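Comments concern the structure below.
A protein chain is absent from this complex, but the other protein chains hold their places.
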Amino acid sequence: MMKVFIDVLIVSFFFLMGTSAQEVPESVSEETEMCISCHISYTPGIVYDWLESRHSKITPAEALKKPEIERRISNPEVAERLRHTTVGCYECHGLNPQMHEDNFPHFGFKINAIVSPNDCMTCHPVEVLQYSTSTKAHAVGNLSDNPLYTLLVETIIGLKTVEDTKVVRGEASDLTKRETCYGCHGTVIKVDGMKKIETEAGEIDVPNLSGWPNQGVGRINPDGSRGACSACHPRHAFSLKDARKLYTCAQCHLDPDVPAYNVYKESKHGNIYYARGDEWNFENVPWTLGRDFKTPTCAVCHASLIADEEGNVLAERTHNFDSRMWVRIFGLPYAHPHPKEGNTSIIKNAEGLPLPTTFLNQPASDYLIDSTTMGERQRKMEKLCQGCHSTDWVEKHFQKFDGTVKETNLMILAATQLLLEAWEQKLADKANPFDEEIEILWAKEWLFYPNSIRYASAMTGAPDYAAFKLGWWELSEKLQQMKNWIELRKK
Amino acid sequence: MMKVFIDVLIVSFFFLMGTSAQEVPESVSEETEMCISCHISYTPGIVYDWLESRHSKITPAEALKKPEIERRISNPEVAERLRHTTVGCYECHGLNPQMHEDNFPHFGFKINAIVSPNDCMTCHPVEVLQYSTSTKAHAVGNLSDNPLYTLLVETIIGLKTVEDTKVVRGEASDLTKRETCYGCHGTVIKVDGMKKIETEAGEIDVPNLSGWPNQGVGRINPDGSRGACSACHPRHAFSLKDARKLYTCAQCHLDPDVPAYNVYKESKHGNIYYARGDEWNFENVPWTLGRDFKTPTCAVCHASLIADEEGNVLAERTHNFDSRMWVRIFGLPYAHPHPKEGNTSIIKNAEGLPLPTTFLNQPASDYLIDSTTMGERQRKMEKLCQGCHSTDWVEKHFQKFDGTVKETNLMILAATQLLLEAWEQKLADKANPFDEEIEILWAKEWLFYPNSIRYASAMTGAPDYAAFKLGWWELSEKLQQMKNWIELRKK
Partner (left out) sequence: MMKVFIDVLIVSFFFLMGTSAQEVPESVSEETEMCISCHISYTPGIVYDWLESRHSKITPAEALKKPEIERRISNPEVAERLRHTTVGCYECHGLNPQMHEDNFPHFGFKINAIVSPNDCMTCHPVEVLQYSTSTKAHAVGNLSDNPLYTLLVETIIGLKTVEDTKVVRGEASDLTKRETCYGCHGTVIKVDGMKKIETEAGEIDVPNLSGWPNQGVGRINPDGSRGACSACHPRHAFSLKDARKLYTCAQCHLDPDVPAYNVYKESKHGNIYYARGDEWNFENVPWTLGRDFKTPTCAVCHASLIADEEGNVLAERTHNFDSRMWVRIFGLPYAHPHPKEGNTSIIKNAEGLPLPTTFLNQPASDYLIDSTTMGERQRKMEKLCQGCHSTDWVEKHFQKFDGTVKETNLMILAATQLLLEAWEQKLADKANPFDEEIEILWAKEWLFYPNSIRYASAMTGAPDYAAFKLGWWELSEKLQQMKNWIELRKK
């Protein structure tokens, strides 16, 4: 009875809207129809985003009819209750209510404010489990549980005041943490009871969330799960295109500290993507090298299921983005073998610090992948390169990259030796290694410039970036400035 | 007779050009046909731009048949003489000749070189009047009538020479003013008599314009009107798409001083626009949230008529871009309530300076909107956010933004206290507050970095920008450099 009423209401609504309106599919649930009947007025943007999504056009049962290699769904056993229903508002926001501290009564339904990876796991368990082991899933703790990193954070974003002609550093506020470091890494979302809010539909009660809004990759959700699928598949289209193009990766991976996007733009791959990418197909599964795209985007090398025209798999899909990477080329003083585990705050180097190498680049090998695993991962990547480049081309490309990793590490070693000299000579105080002039120069020497050079090396291009922009020019100039600083102080 | 001849000439011309050529519409005037008959050869670029424009495809009478909410024309009383004629060359360049110092005889017609807002007002009076009250319309005087700003301009772009081992600053040239500050703000266009020029059609006489070429937003035209509609609706397509996409705004609103474009690109809104914006509709009026676009561009929040699917107006169209803004977050030492009037050179703060706050951030409240108006404007913006985001999301978003405005202002206060100390200690000379090392550091502290942080806060994203790019990293580093500078000089 209720369903019939809502059906009429929605059909009438879309009828009134004319031909441009999207059809609500027949297999939509009664609950979701209820959601839409109000939210098409209150939040039309996300309703339309969903109406153009795959979720609104298919049921799990239909999705599972496809050959396995073409599937975007990885649970062959979706519960009968959900199996024949369009993936709509209630199908996601109504899942696992008992686990959600953010579950609240909303016009007769029990709704979760935040849909979490644990909910998405209902249909996409393989992806969620892969993701859960990645450094991304641990991005909050990898920052907040590492005392050196938190000191860096506080030094940069702590609010400074001038008191009695001295510059005094206060604590970094939660809001500024959320707008900077934890904007990418993620926040801890907590429910501080309920609050009343005024809406156009009158006063309603909603959970009072702290750490919100946030879509960081390692977000800790009210159900205890880690991550925000919406970080890369933004709401509510959850589209492959969004994740396969470069822009969503670029929200966090760009200059000066992680200049992946900047370097890609200036690489030959990027040039071709910008000139002809609008002719390519960003929706097909599997994603066919050559036919669907001509040059890689981030997803091709680091995440997507890639096949050739004959259906041979060139790379398995992975949502543990670490699993095709062998050297970590940013974020730490030296480039080093990739950590074994997503949780990097457990690492201890020979100096007892939570870093993958010592100050003078001795690796904390127990926590890092070994050369066999490195080789395996490199060969996975090479197989993709060989889709367009000769075996010799690829081999020489990675020889060059290896050399670049070594050279940039040697430049950082030189900078670190100068810093150690400054500390030994008591020209600077090592208590906080990030807050004095020479220390800031040192931090730039490893946090910014070598990363540009390594990314440019890895991505077949961006020579100007590596030379003049934020690479060798700056790396050499700052090294000299460190030396000058020491000499001046010695005099 | 003449008209028939020209008709034949143009029809023949387009016939010869084959099927790809655009048709000149029937309702085009005899005068415009004359213009086109030559200018299709002499300036085909602008003729083609116009041929693809709405102006070439519709008469005011036809435009006025649309329901009011769908109209791009705001004068229901367009003069009979223009009402049934395509909006062509002569319809615009022939208007109000008596007001135009730049009117000149041109092959039998009286032509204005520059079409001004006062001419556009013939069909678009509401937009022109709105614009005329905005800070944009006053952008020339807001710069040139403010002695502090002109001193900053001269300090940056004045030509320097070395004389007797001293660096001597000369006056900034008109050409360099036009290529820098006044390229965005606009120039004063004057007519210095007539000049002869050689063209492919032989020698002709044209007005000798000074301050030209220029499309700055506050340009003062030969008819005395302010502004250049072509700044955002570039010639001769005058397209909604140009103004609704971000690029035309980005010509002036980008880093380092007004990093709106840069931050948008790195925000989630920007990510989605770049990934899927090519599927959206940038021409519809009204512009329907959800159906026509999924994430906002500059125009959505600051200018356009936005409706929902049911035709409810979510935001009225405005060409006074100030009218949806409550805090001004760039261009002045501190973020502050928006000025009441477009002409900001009238502002006097408690220190007698033409600035909206004092050096230590006491607001010149008489000239700024009060908290009631601020709240009203904020609620206008929130209504748009709520098209996709929950009431709670929006509320917390703007709480965060308020906090960011406060924190960045406190950082600037700290920098200003250091500058005052330097002046008091006679370490620097306050006569020109922009030309010594510590003064340049101070200028960067308010002119560049806090703006990045505030824009990143306002636009749901760009955490890396706010942290490392041109935000907190630089803000904290430069503050320390100011302190070091003072300490070194004291010793």
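Letters A and B mark the chains in the order given here, with residues in each chain numbered from 1 onward.
The rule we apply is simple: contacts are C-beta pairs under 8 Å (C-beta built on N, C-alpha and C of every residue); 3 or more make two chains touch, one makes a residue touch a chain.
Everything numeric here is computed off the predicted structure, so don't read it as measured data.
If you put the hidden chain back, the residue from A:A79, A:A350 or A:A467 that touches it is A:A467. Only one of A:I204, A:I272, A:L353 or A:L427 touches the chain withheld from this view, namely A:I272.
Listed by residue number, the positions of chain A touching the unshown chain are 266-268, 270-272, 274-276, 278, 289-291, 294, 308-310, 386-393, 395-397, 399-400, 403-404, 407, 410-411, 413-414, 417-418, 421, 453, 456-457, 460-464, 466-469, 471-473, 476-477, 479-481, 483-484. Looking at chain B, the residues touching the absent chain are 16-17, 20-21, 40-49, 113, 155-162, 165, 167, 173, 175-176, 178-184, 195, 197-199, 206, 208-209, 212-213, 215, 234, 237, 239, 241-242, 245, 247-248, 250-252, 254-258, 278, 435, 437, 440, 447-448.
Methods note: only the chains that are shown with their structure count from here on.
Distance from the chain A centre to the chain B centre is 34 Å, each centre being the mean of its Cα atoms.
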